[in-house]
Each structure stands twice: as C-alpha cells, then as structure tokens.
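One structure, as structure tokens, below. Some questions next.
The complex appears here without one of its protein chains, the remainder shown in place.
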Amino acid sequence: MRAKLTLAALCAAMLVAAHHFDAARERTVLGARDATGGGARLRLMTWNVGYAELEDDTRAHTSDLRAVADAILKNDPDAIALQELTGSDQLKVLLGYLGGRYRGAAARAAHTDRVEAVLVKSSGARFEDVPAGGRYAVAATFRPRADAPEVVLVSAHADAFRAARRREYTESIVDWARAHSGQTVFVAGDFNFELDARDESHLYTDDLKHDSEAYSYLLRYFRDAGREAGDTAINDRRIDYVFAPPAATTRRAEVLKDAPVGRMDHMPLVVEVGL
Amino acid sequence: MSDAVLETERLTKRYGRRVAVDALSLAVRRADIYGFLGQNGAGKSTTIRMALGLVRPTAGRVRLLGQDMAKRPHRALARTGAMVEAPAFYENFTGRQNLTMLAALSGGAPRRRVDETLELVGLAARADDAVRAYSHGMRQRLGIAQALLPNPEFVILDEPTDGLDPQGIRETRELIRRLRDELKLTVMLSSHLLHEVEQLCDRVAIIDGGRLLYEGGVAELTGGGEIVRLRVDRPDEALRVLADDPTLAASRNGTQFIYVRAGGGRVADVNALLVARGLRVSEIVPHRETLEEAFTRLVGEARRGV
Partner (left out) sequence: MFTLLRIEFTKLARSRGFQLSFAALAGFVALMLWGFYTYAERKTGGQAAEQFRYTYESKSYFNGLTFALYSLVFSFSLLVPVFVAATAGSQIAGEARAGTLRMIAVRPVARVSLLLSKFAVVALHVLLMMAFFVGLNLLVGLLFVGWGDLQLYPGPLNLVDEPGRIARDDALWRFACATLTGTWAMLVVAAIATLLSVVCESAAVATVATIAIYLALYVVGRVEFFEQLRPYFFTTDMDFWRDVFKPQIPWQSLYHYASLCGAYTFGALLAAAALFDRKDIKS
C-alpha cells in the first residue's frame, strides 16, 4: 500500500510540476527597446498584394491600390517590397496614390504574368533587376537617412508550386546578395516556404527538404527578422519574410492583419530593425 | 490453539458464473502427510493457489501457519515451500542458480544448504547444468528442491509425481516420507495417483466440483472393518431392502456382491433384515476398500446426489 501511495504522490507531483512550468513558459518579447538606445533604424514592409487562388485573376487588382497606399502611408516604412503586381502600370498608379513620397521600380517581366516591385522613400535610390532562377527580382539601393549607410532591399517572389524551383530561386538571390558583400542587403518577399515539419502531410515529396535547405542557405547569411510576427497568409501560413543581415537587431515585427482588402490572401509584414 | 498449519474456512472462488471452489473448509494438521484428491477440474489447484495467495478468494478465509493470508501473507509464505503444478525455471540458468535465486527471495540459503537439498533430491551431479538440458523428471525433482529451500515448516506439492516413470514415482514417495520422518515437515500432497497417496498419506480430503466430499483419515475412509461384503441369492432385491434403512449405505459396484457400510456392530442387524424379507445370505465377510474404490464411490454418490 505504501508503494502505491508513493506512486500516486509522484504522479500528482509531476502533474503539479507540469502545470507550474506550463504557466511559466517564456515568450520572446518583441519590440523590446535596445538598452543602448543608439543606432540607425530601418522600417521595411513586404506585401504580396495578389489575390487568393480561387479568383480568376490572382494578380493585384488596381482597384485595391488605394487601400494598399493607405496602409503604406499609415505605417510609414522606409522601403516596401511588393509582389504580384501586373506590371509598371499598376506601380505608377500606386506611386500616384502615395503622393510622390516614394519612388519605385518593378522587376523585368520574364516568363510570368506578375512582377515584384520595390518602393523607397529615398530620392537618391538606384534600382536594378536581380536575375534569379530564370526570372527576375528587383532591388533598390538607398540611404534611409542622409547620414545612414547605404542599404539594399531585394523584393522577391519564389514559385508557389514547386519547392525545387523555390530553392533554385532562393539560392540565386542569396548568391546575388553575397556578391554585394560590401553593402547591407535585406531580402524581403513571398518565398512560399513550407517549413513547419509538424504540418507536413506530403509524405512522398521532397518539398520539406528543398524548402528547409533553401531556408537554411538564406539563414547562413541573413536573420529571419519577422520570425516572431506569426502567420502572414491565410490558412495559418507564414510564407512572407524579411531577411536582414546578421548584425541587424529586430525592434518590431508585426503582421498587419487588417490591411488586406478584396480577396487578398497575404497580409503585409512590417519589420523595424536597428542597424 | 489449533495445530492446523493450513485452514480454509468456507473458501470460495467464482470465475463469472462458474464456481471453481465452493465453500471449502479444510484443515491440514501439523506433521500430517495430507492427501488432496479430486479429478481434473475438481478445484484442487485453485484451492492450492488460494492457499498460497496466488489467487484471491471470492469469499472465505485462508489461515496458513496461523497467519491470515488476506492480511499477512509474507510471514506464512516465508515458512512454506510450494510446488504448484509443473515447476518452471529460468532455462538459461543452472539448477543451482535457480535454487539460489528462488531461495534468496525467501531470505536466502547458504551454499551448503543448497548442496544438501540438491543431494536430497538426487540432482547433485547435474546441479551445474543449465535447466534447459534437464529431463522432465529432473525438473520435478528440482521443483521439490526449491520448495525445500530455505527452511520450510510446511510443504505443498501439487502433482509432484506427474509425468514421472515408476522408478521416479517410487523415489519421490520415499523422499516425501523422509521429509516428514527426518525433517519433521508437514506435507500437503495433491496427486492423481491414488495408490501412492494411500501409501503415503495419513489424512485426505476429496473434492469434486469444488465441494468437499470427505476429509479425514485414510483408514476411516477405506472402511476399517465397518464395511462388510455380502453374498445374497437376489442381490437387486437385497439392495432395495437395504435402501429402505437410511442409516445403511449399500452398493453393488457391478459385482455379485453387495457392500454395506454398517458401523457400530450392526452387521447382525443387516443379516436379520435380509433374512426377515426372505433373502438367503450365504456369506458375510469384513471388507476394506482401496482408496481408489472409496474415491470412486464418494464421487459417484455425490454426482448421483446420494
């Protein structure tokens, strides 16, 4: 009887301990102020403004661009990476709504019907196409402030359907960034990575392997600055990223859940980093 | 204080609706060699298992060496040796290792004592062989040996001669006698071999269908002069006449004779009764049953509801 009572007591003690430690589980505190208080700050936004798959045309709708501009103006990022614009015409409309506060460029169209764009506040920005996996991303080189060092933001959009292509595309972007090692390069966009192995139900594909290796390759040179912000797309998916140089510290990472309009399936991710 | 080493009091075991042991009350006295008899499925093993705490009784009580088995089984088990059905051992251990290990669970036995016990059961020469190489008879003897370690007062042997050849049976019989005569142990013996039991046991219990049919001395059971054999000219009619007297138990056992249990000097009354009904009695001989006959008679009567 004594042994059984001991077992019962141990079982109860374990349950109490489990409860105790569960309540005390730690969470990463986001937006904690930098104790040093110093350093330049850079606020970046990435947003795939296209529509969900159930629409006829899943590219951005021009009628939504007013709302996109409002969200941008409200959050006042230094630079924005947009995806799934139909082309330069839509970019012009958007820049018009932004009242001349931003300059931007769309990527060169290749074999796809949608393009990435990058917008920056800085008037002295330079734009260039980034060849990646048979298509193009687009990059802006700019100074967030006059006294700040020059930074580069790449707006990227990896293939939604094939993990192998995503890996090839990602590898090209990273290699391009490494070639610009003298500059502070940020990469932002929709990478469509499926990284959560717990949700893996495609038992017979290499998707998880491709995505995790591509992601690993990115993280050799970058930090996933928006990691703690949570899901960025419908169906609880975190597929939009802002990759920052390892030295940059995340001050804020937030997904703007109320920003999407129409049938948009992504939410904008805003990341503020200290340089 | 009772001199019983094992007492059961209305011991009952039910498995669902089946009653395996039904209100069984037994008493094994100190220094007895006590035979526990019954056909297969009669409830012998279940009773022994309840006596040793292997099976929980549905009702009733067991006192082993004065201890209530429901409350303090370990004190009693420390002084009891048992072999329940076919003994089982760790096959990859030697006979000696098995004995040492099992004895350790009862407090341990010095090597000398283990050697003596192996000698006693005739296994000294094979003590260091793995049990997997043992014959059936050797396993039976090793089973008895483990029951004798470390120093029991009471030994329960369930079918110790099961599967043994005649030589093995004879040796086992001698061994059990020595246990009582030399080691002063009380032995409870369950066996199918009624001839062996008759030669060994002072007292027996016979059960059938979980119920006790007889408990007492072997001599009392087998007659001891109280049974007479009659030769009568009309046996069937004689049986009917005797059946009218409830104090007499008569049977024919398929022979031309009639057997009558007529204790207390009532042989003359039996004779007078038959003669008064016109039957001619040509022979009256005192008769002693074998244990097997007594067993068959008791079980038969019980099943006929006599």
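First chain written, first letter: the chains are A and B, and each begins at residue 1.
The rule is simple: a residue touches a chain if its C-beta (ideal position, glycine included) is under 8 Å from a C-beta of that chain, and two chains touch if they have at least 3 such contacts.
The structure displayed is predicted, hence computed values, not measured ones.
Asker: Would you indicate which residue among B:10, B:56 or B:136 is in contact with the undisplayed chain?
Answerer: Of the listed residues, the one touching the omitted chain is B:56.
Asker: Can you say which of A:14, A:234 or A:247 touches the chain missing from this structure?
Answerer: A:14
Asker: One chain is left out of this view; which of B:6, B:42 or B:77 touches it in the full complex?
Answerer: B:77
Asker: For subunit A, which positions touch the chain that isn't shown here?
Answerer: 3-4, 7-8, 10-11, 14-15, 17-18, 20-22, 24-26, 171, 174, 195, 197-201, 208-209, 212-213, 215-217, 219-220, 223-224, 227
Asker: If the hidden chain were put back, which residues of subunit B would touch it?
Answerer: Interface with the chain not displayed, on the subunit B side: 49, 52-56, 73-75, 77-78, 80, 82, 84-90, 92-93, 101-102, 104-108, 146.
As a convention for this text, only the chains that are shown with their structure count from here on.
Asker: I'd like to verify one number: the distance from the centre of subunit A to the centre of subunit B, where each centre is the average of its C-alpha atoms, in whole angstrom.
Answerer: 87
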